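Omission of a single protein chain aside, the complex is shown with its protein chains in their original locations.
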Amino acid sequence: MNKPSDKKARMRIGWVTFIALGVLTIVEFFISLYIRPSTPYLIVTAVIKGWLIISYFMHIAQVWRRDKDSK
Amino acid sequence: MKAIYKGIAGALIGFVIGAGGLSLIRILIGLEPWELETGIVVGYLFALCGWLLGVGVWDYWGRGWFGLPLRKYKLTGWRRYFSFDTDHKVIGIQYLFTFLLMMLVAGIFAMFMRTELMDPGRGIMDPKTYNKLMSLHGMFMIAVAITIISGPFGNYIVPLMIGADDMAFPRLNALSYWLTPAVPILLLTSLAFQGWNSGWTGYAPLSVTNETGQVFYNLAFMTLGLSSIVGAVNFLTTVITMRAPGMTWGRLPIFVWSILSTAILSLLATNFVFMVMLMVILDRISGMGFFNPDIGGNPILYQHLFWFYSHPAVYVMAIPGLGITLEVITHFSRKPLFAYRWAVAGFLGIVIMSFTVWAHHMFTSGMPENPLPFMVSTELISIPTGFVFLAALGTIWLGKLWLKTPMLFGLAVIFNFLIGGITGIFLADIPIDLQLQDTFWVVAHFHYTIVGTQIFGLMAAIYYWFPKLTGRMYNERLGKLHFWVMFISFNTTFSPMFWLGINSMNRRVAQYLPEFSMVNTWVTISAFVMGSSFLIFLYNMIYSWIRGSKAGANPWNARTLEWQTSSPPPAHNFATPPEIIGHPYDYGLPGSSHAFFPISGSSGNKQVKD
Partner (left out) sequence: MTTNTLHSSRFSQLYINRLGLWLFILSESVIFVALLFTRFYLLGVERAPEINQTIGLIITGLLLVSSLTAYRAEVHIAQGNRKAFMNNILATILLGIVFLIGVGIEWSEAFDHFPPGTLFGTVFFTMTGMHAFHVLTGLLLLGLLYLRGTQGAYSKNDYWGAEATIKYWHFVDIVWVFFYPALYLLS
């Protein structure tokens, strides 16, 4: 997993995740301004954001597969 | 002992830093320099860190965080037990001694309570002292009940049973033990600050308006919680990753399953109580109002959060006792564990369902929520419990019972748990609970479930594994004597309390109507007999540890792995790593075998006989 192209791909994943999180945050902000009741929508966006971080920033999938390939 | 002196020094330094730093900040922002409870809380936080660092975290671990070389002490003999030793066997023994001591102290508190209750009026103490003593007895015993099987035997036996050489995180393991001495110390220190009288449940709003001693209870509960979370992480990781080759989930000894279930509960529930204890402290020291109705807070919130932990905690107490019971009953019936899969499903079912029943403790609280679902779920939880129960009965059925002391205690657990369970159904039923709430019926019920399964299970475990822990055999006659005295006096102590409860004698009150005095005298005498049965136990343990006959590796002729190594086991548990090829409980099945040791020196394959 240490090839340079791999590094590029991983960096791209990081940036895409980051931008998605940013966009969702702004969406949340506007939901709170214009939509009533906002709670159900905010729960959905928060869960999506949490899931993005857990799976792309924290690599939870590592827990399910043995680690040989993830070093 | 050096580790402990360093720990104490660290705690003192930590307290000075914490409390002093706080005073400094308070002066800087223009407040009074010293406020008692804030000082205690912050000082304690730092003192706890100082204690841990001093006792060994710094030398064995913390130096590495700064890139310094670690310091390891090579201690031998009894000194190991007073140090930050990372061997799971040493930690198991440390747990066992600490919590047996706590249990005996709390038992003495109970003796004082019973002495007071000999007299319907004022006996040996005033009612306020009685309530403080009751609280102290309760919280000590809760700490004991949460820890005393999974701490000692979870640590000592589980790695052996799964064929591992230690726990997954040995240093975390030592850390979780060295957190626990703080619990009794805090609880006893509370007496210097008027103690606390709100029982082990510490309900708000009383706990918010109470004397300063209450804070020590809150801090003690938080510390206990921290220790059990660290322990739970360790147990789960160990059982998931450290099993010997061939030890599939379907071959895991039932005791390991029970500890695993307990660990899941501790992991997921404990921080609720941590948080609610913190909320009480915040209400007390910073003028917040979680439980203050004047500003819109709600005392019922306390009960929700508290019981969301403390109901699962009941199973943290009961499941290991049941696990040991199944283990012991199987070995002493000399036949396979009946319905192994159903027993495992029973444990896991209890784990899941115990998160759905918490509000059955709140039927009389005036909560706005509908109580009916909680009544239903509570009664449904008897289904998985029934699986475990039936597995035990099915194993005994037509078995060749070998009535040694551990087996007697195991059988007693079945009996006690039946009574505890059935009387619990009455309490789960809302109309009856409204009558029985806060009476001695409740006292009798939970002593039957917790003492009856946990402490009787503990005794089964101690007698069963005593040869493994010490290499010597206990005295069977004294063991049986202890059993019969304890079993009979336990029943004569607690069964009359059902009657007292139905006749509405209140708990947590030092005085009662004179017509109950006869029964109470009887109960007190029985309680003293039960208390003294532990003297037989202690004598037997101490004498046999020193003078008992040599037990050998496998005195019970049992099949599980912990018996396939010397007693006590060597440093890394097995001379050669074991491999698992069969079910642990196939007693009497011709040609079956649980484990073998592929490379045992020159002698080639050594088959473990049934």
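Here the chain labels run A and B in written order, and each chain numbers its own residues starting at 1.
Just so we're on the same page, a residue touches a chain if its C-beta (ideal position, glycine included) is under 8 Å from a C-beta of that chain, and two chains touch if they have at least 3 such contacts.
For clarity, every value in this text was computed on a predicted model and none was experimentally measured.
Of the candidate positions B:T237, B:T356 or B:S504, contact with the unshown chain belongs to B:T237. Although one chain is not drawn, the whole complex shows that of B:Y156, B:F274, B:W307 or B:F597 it is B:F274 that touches it. Remark: the omitted chain is touched by one listed residue; of B:Y156, B:F290 or B:W556 this is B:F290. Annotation for chain A: contacts to the undisplayed chain at residues 1-2, 4, 7, 10-11, 14-15, 17-18, 21-22, 25, 28-29, 31-32, 36-39, 42, 45-46, 49-50, 53-54, 57-58, 60, 62-63, 66-68, 71. Panel shows chain B; residues 64-67, 164-166, 168-172, 229, 232-234, 236-237, 240-242, 245, 267-272, 274-276, 279, 282, 286-290, 295-298, 301, 304-305, 308, 572, 577 of it touch the chain omitted from the view.
Please note the rule applied: only the chains that are shown with their structure count from here on.
Each chain gets a centre from the mean of its Cα atoms; for chain A and chain B, those two points are 40 Å apart.
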